[in-house]
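Every protein chain of the complex appears in place save one, which is left out.
Moving on to chain A:
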């Protein structure tokens, strides 16, 4: 007997909840062969604003957690991704028209990158911080601190790997993230959000918007309460203007990257979203 399929509704991920777009809009997500896959929420600028508010509220707790704890939480995400491998592989096969082997390889690479970045959480400060030599009886210590709220335009040509490669490094230092997922391949991003919602990541630390990056990104770039913007997936947008409006509100900016090496794992992606704090402390005089 045939049964009626129950298609899943893909919604946004803001502040630990899965709301529909405030605008009520959706758009059709199509498979590589042009078939209907699902309806995804089409986020509006107000959704972006709500996501920034949620991220701002989450920064304190996430940045205040110990680096060791952040590493554990990030590693836990990799564990959960491993448990839902089959779902991600199937989604990538459907959306990108990839072979099973290629889809599996993408999921494996995404999980490996989570693990790689998770490992950095309690180590990057040792590499990028410093005890500076000064002419006086003082310790002079520089430590990296998170920038705050980071907006990310995820790479547009992959479902999962690009998203993970851009989001994970921003989280390592203790930033909260608002990420605009790939417009063509948004479903894995929301599935990843479901993984995050059931992991130990505090609500609001990661917020996922689906929809048109061309529509949402300018609002994030000009938002005064966003501290940095990663334009890695924005090469198709008018990103020079985005960079200009980001400069108006003193944001750190990472420029677009293209090709298979886009957002390749690097310590630089972690330190791009940190600020160096330098403190003086007297030495004991005996």
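Points worth noting:
Rule of thumb we're sticking to: a contact is a pair of C-beta atoms (placed from the backbone, for glycine too) under 8 Å apart; a residue touches a chain by one contact, two chains touch by 3 or more; residues count from 1.
Going forward, contacts and distances are computed from a predicted model.
For the chain of the complex excluded from view, the name given in UniProt is "Deoxyribose-phosphate aldolase" [choices: "Endonuclease", "tRNA 2-thiouridine synthesizing protein A", "ABC transporter permease" or "Deoxyribose-phosphate aldolase"]. When the missing chain is restored to the complex, the residue among A:31, A:87, A:142 or A:222 that touches it is A:222. Summary of contacts with the chain left out: across A:87, A:130 or A:245, the touching residue is A:245.
For the chain left out of this panel, the touching residue among A:20, A:56 or A:76 is A:56. Even with one chain removed from view, chain A keeps its contact list with that chain: residues 49, 52, 56, 219, 222-226, 245, 249.
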